[in-house]
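One chain of protein is taken out of this complex; the other chains stay put.
Let's look at chain A:
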């Protein structure tokens, strides 16, 4: 394995560089995936049949909390990568644990929010609007859930193998994924919740 010492650890080998490049291609596909879900939502948003519309069920409080938590977790995973580049494994793992904890709190709020909607008679089968809403939010939530499991798996590997070309590469790719989830949430926050409450 040829190692390029002038590059940060996660870019150090050709395989590492290819993996990061490949993950960016995957994120391109993810942009297309979420674009279709947003499209379905925008087309169906006014088809709330006899059920409630967005203005009736959305609450700004929990949504602001979710946004704040996700933006903060995006910041802490950024700090984790920064600590990684300084070779500070302990601090890096601390920041990753904080990130995952914030992700878990975000999911908790989202699940509570879903329970509230269903309690108010807004289920996935109530109207086309709610079907598309739950599909969009649920897909994002499923991505966060997957991210939590992925992050934990990486923490275990960091503990076991320390910081090397392989674990640094995995951690960096995970950080890309996590930032991307934040980007998707920004659009949900703006064009689902704020627009719905307008």
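Everything that follows uses one rule, which is that contacts are C-beta pairs under 8 Å (C-beta built on N, C-alpha and C of every residue); 3 or more make two chains touch, one makes a residue touch a chain; residues count from 1.
Here is the rule we go by: contacts and distances are computed from a predicted model.
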item: Protein name, per the UniProt record, of whichever chain is missing from view ("Alcohol dehydrogenase (Cytochrome c)", "Binding-protein-dependent transport systems inner membrane component", "NADH-quinone oxidoreductase subunit J" or "Quinol oxidase subunit 4"); value: "Quinol oxidase subunit 4"
item: Full-complex contact with the absent chain, from A:118, A:148, A:163 or A:183; value: A:183
item: Per the touch definition above, residue among A:79, A:109 or A:124 touching the missing chain; value: A:79
item: Hidden partner chain, residues of chain A it touches; value: 11, 17, 20-21, 24-25, 27-29, 31-32, 34-36, 38-39, 42-43, 60, 64, 67-68, 71-72, 74-75, 77-79, 82-83, 86, 88, 91, 175-176, 179-180, 182-183, 186-187, 189-191, 194-195, 197-198
